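Omission of a single protein chain aside, the complex is shown with its protein chains in their original locations.
Chains here go by letter, A and B, matching the order in which they are written, and residues are numbered from 1 within each.
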Amino acid sequence: MKRKVTQMRIGAGMLALAVLATSLTACASSGATSIVDKAKNDKKLVVGIKIDQPGWGLKKPDGTYAGFDVDVARYVAKALGVPESGITFKEAQSANREPFIQQGQVDMVVATYSITDERKKKISFAGPYLVTGQDILVRADDSSIADVESLKDKKVCGAQGSSSPKRLADKFGAEWESKNLTQQQGYGACLPLLQNKQVDAISTDATILAGFATQFPGQFKLIGKPFSTEKYGIGLKQDDKAGRDAVNNAIEAMFKDGTWRKAVDANLGEFGKFFSSPPSVERY
Amino acid sequence: MTRASVLYDAPGPRTRLRNNVLTLVFGVVLLLVAYVVWNKFDEKGQWAGKLWRPFLEADTWTELILPGLRNTLSAAAVAAVLALVFGAVFGIARLSDHWWVRIPAGVVVEFFRAIPLLMLIFFAQYGGSLAGLIVTEFTAVVFGLMLYNGSVLAEIVRAGILAVPRGQAEAGYAVGLRKNQVMRLILLPQAVTAMMPAIVGQLVVLLKDTALGFVVAYADLLNAGARVVPANFFNLIPSVIVIAAVYIVINLALGYLATWLERRSRRGRRSAAAPVAPGVAAGGEMAAVP
Partner (left out) sequence: MEAVVDELPVILQAFWLTVKLTVVSGVISLVWGTVLAAMRVSPLPVLRGAGTVYVNILRNTPLTLVIVFCGLGLGTVMDVQFSADDLSVDNFWLSTIGLSAYTSAFVCEVLRSGINTVPIGQAEAARSIGLTFPQTLRLVVLPQAVRAVVAPLGSLLIALTKNTTVAAAIGVAEAALRMKNLFDAHGSDIIPIFLGFAVGFLVLTLPVGLLFGWLARRVAVAR
């Protein structure tokens, strides 16, 4: 019931926004307040997550959200003083995570979000809470792909706006990008293409691939030779130092009290073994 | 055939026989095509119960699909209202006696009609954040829909007003009405009646176009069908088919409304203006703008 009211209020707010934006009278968003203050005062947070990524962020038919990112978000929110009922999850696709944070549409993003210097120009990161690398998922019976080099003459699927296909395109050149790479709306769309041999591989973070592979036991295999280092961080406003520190503290507490381990095993099943120990938080 | 056609004579006995044979032949061909498609689906396991069963469960609808439908409808509703306002303002402005109103209005309308909607949506997203505005996907979609469909509606409004015979305005001036009185009391009421079918036709187009929100991750009906549901059940194709059926039902209903309005306005004839055909704004006479 409570959720309905909030949603209605959001709807009304959006309507007002649309009107404002079109009449060009809206002023720049004042982004000065810290996530810590907002959490303390409102007891509410809006968290950007993926909603179509099994194992990480998935909206389920019963209306709840599940996945490792969701567990991390809940833990951090709780540490900041926000109860589970105060969290509003909002879909953040790969392409729109930075604008979401910059524009204050979400308070933080926990969405398989790699820490990069380029992104740090626009936003800031707490964490990392997990370290993984770009890996390759192939059909279980396909032994022709051993590492990233063998992708040179293979067809690969990636998601629009994600950094993984960009890395391959930079490596193999524009002609390869045009002929061997297809970019869909999200990695879920790549799965049927791989199953039916339209493409030979899906390449992105091992974590995401593992999330999909656990849903189809025996059908796919993970190459297991990561060729990049992806550090998953929690995206926050660039100038929110206090918020970053507080979230970092929460992440470290999660590592220490065993919640992190439990969440990894619960969400990644047999692939949990790839993530044996938590990374160390990088404060700045 | 019951209705006489400009293309055919009434069939004689031999034609009837030939038609029956052809009916049989084409019927078999169509069944064959359907069979091949069905077979392919079967081969790929697309008829498997576990892919379709989720759609028999209420939760799938209430938690995953209907929120998407609600977002589609709310984007369409807000965009429709804004587009109607935009269309009325610019349609009337294009008929202004002052060149400095008429020409800029014309440029705006022609510009936004020539730009693909998806580009407007992308521009709203990126340009808005450049200007420091908060642009949600909802705002971006509504912004694009408003400008594009508003421009099309402006042309419908203009055509509707022009469709009122000149004598109506002249009679108004003759009895001493001012310019805005003539527009408000005489031209617009008659024009609105004439425009109604075309407006509803354009609103169907607007509703369909909300699906472009999928490309910018607006959580609309298509997004629910192509990403949210398949992420749970890995049934992309069945899910897209079910979602297509939902769109078709809604749009057919709106289409029937347009036809009914057209028939009513033709029968009622409370307006001196001839009805404006749907899609007049496309520059043509009868094509709906897809």
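Convention: a residue touches a chain if its C-beta (ideal position, glycine included) is under 8 Å from a C-beta of that chain, and two chains touch if they have at least 3 such contacts.
Everything numeric in this text was worked out from a predicted model, so none of it was measured.
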item	value
Hidden-chain contact residue, picked from the options B:Leu236, B:Ala258 or B:Ala273	B:Leu236
Hidden-chain contact residue, picked from the options B:Ile134, B:Ala163, B:Leu222 or B:Leu261	B:Leu222
Residue, one of B:Leu17, B:Leu185 or B:Ala244, that touches the chain absent here	B:Ala244
Interface with the undisplayed chain - residues on subunit A	155, 160, 178-185, 189, 192-193, 195-196, 198-199
Sites on subunit B contacted by the missing partner chain, in the whole complex	1, 4-9, 11, 19, 22-23, 26-27, 30, 37, 40-41, 44, 46, 111, 114-119, 122-123, 126-127, 130, 204, 208-212, 214-215, 222, 225-226, 236-237, 240-241, 243-244, 247-248, 251-252, 255, 279, 282-290
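To be clear about the criterion, only the chains that are shown with their structure count from here on.
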item	value
Centroid distance [mean C-alpha coordinates] between subunit B and subunit A, Å	35
For the subunit A and subunit B complex, residues of the former touching the latter	11, 14-15, 17-19, 21-22, 26-29, 51-54, 58-63, 91, 93, 95-96, 99, 102-105, 185-186, 188-189, 191-192, 196, 215-216
Interface residues, subunit B side, partner subunit A - complex	44, 54, 57, 59-60, 62-64, 74, 78, 82, 125, 128-129, 131-139, 142-143, 146, 214-217, 219, 226-228, 230-232, 234, 236-237
